[in-house]
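Read the structure below first, then the notes.
Missing here: one protein chain of the complex. Every other protein chain is in place.
Coming up: chain A.
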Amino acid sequence: MVYFLRRFVFFLGTLWAAVTLNFLIPRLQPGDPAEAIVSRLAGQSESVDPAQVQAIRVMLGTPDGNLFDQYVQYLGAVLHGDFGISYTYFPYSVTHMIGQALPWTVILVGVTQIISFIVGTLLGTWAAYRRNSRVDSVITLGSTFLGTLPFFWLALLLVYVFAITLHWFPERGGYGGGSSPGWSWLFISDAFQHSVLPAVALLITGPIGWIIGMRNNMVQSLGEDHTRLAVARGLSRRRVAITYGARIAILPNVTGFAIALGGILGGTVLVETVFNYPGMGRLLLESVSSRDYPLMQAIFLFTTVGVLVANFLADLLYGFLDPRVRKVESA
């Protein structure tokens, strides 16, 4: 219990630090970034809503005014999810843009990550279980080979073969011209078709890390004395492999997986760019290239919080899976 409480306090502390850094960094810039943005917005279009200007000020700070008051206002805005407006997508708010992009990424990357982890762990376990056999060589060498190929090249190859040459799948975008986002069958099947190629690209490279990690950890745990003793005790091969091998080998991968899941919010820039997929990665890329500070800042905050939450969950899970950690923490 002490362990879990400790992890939670630690999580809150880091979260607060991340949010506060996000508040401080723009205020450390010389001049008035909010004013600069307002003037850019004003130059772009006819009218700026004073409420929006206020929101920008809350997010980025005003040169005058009490820093503490600003901080309180900022925390309030963050709590309400009010991150100001994007000036590339004016007049849409940052929250709106993120809300648009997030489901695409979460579904595409989230699903492929989970599948990658499961497939990778299973293949790694199998390779370690049949160590030095042909199965092991095929899995280990095969995944190492695929891992050396540049990801964008693989993605482009997929587009060239399956979209441009064979016309099996659309080559770019998240949905076609014929449908519009909504809960219609047409849209869902269309979105699925569009997601196949990026998903395949992610699934080819996704499991590699988990395979190698799992195999190596498990080969090691199968060499430990407790495993040898389990064999000497007459436990079945399968039982030894699962309880004494995989059960211990999976521990480091759990943390890795949680962090990977947290990273989803930042999007997968490369894959979304190659396939022109309307997710967080592309949004991030666009915000950076057009110096859209409010949007960038919000995406960074999102990513940080995502990683933190995932880490926290991983810690909880780890404490549950590995009794040794609880002990060390509370001792």
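Methods note: contacts are C-beta pairs under 8 Å (C-beta built on N, C-alpha and C of every residue); 3 or more make two chains touch, one makes a residue touch a chain; residues count from 1.
What we mean here is this: contacts and distances are computed from a predicted model.
Taken from the listed names "Transketolase", "Peptide/nickel transport system ATP-binding protein", "Glycan metabolism protein RagB" or "Formate hydrogenlyase", the protein name that UniProt assigns to the chain not shown is "Peptide/nickel transport system ATP-binding protein".
Summary of contacts with the chain left out: across A:Tyr244, A:Phe275, A:Tyr293 or A:Phe312, the touching residue is A:Tyr244. Of A:Ala155, A:Leu197 or A:Ala230, it is A:Ala230 that touches the chain left out of the display. For chain A, the residues touching the chain absent from view are 2, 132, 223-226, 228-237, 239, 243-244, 247-248, 251, 321-324, 327, 330-331.
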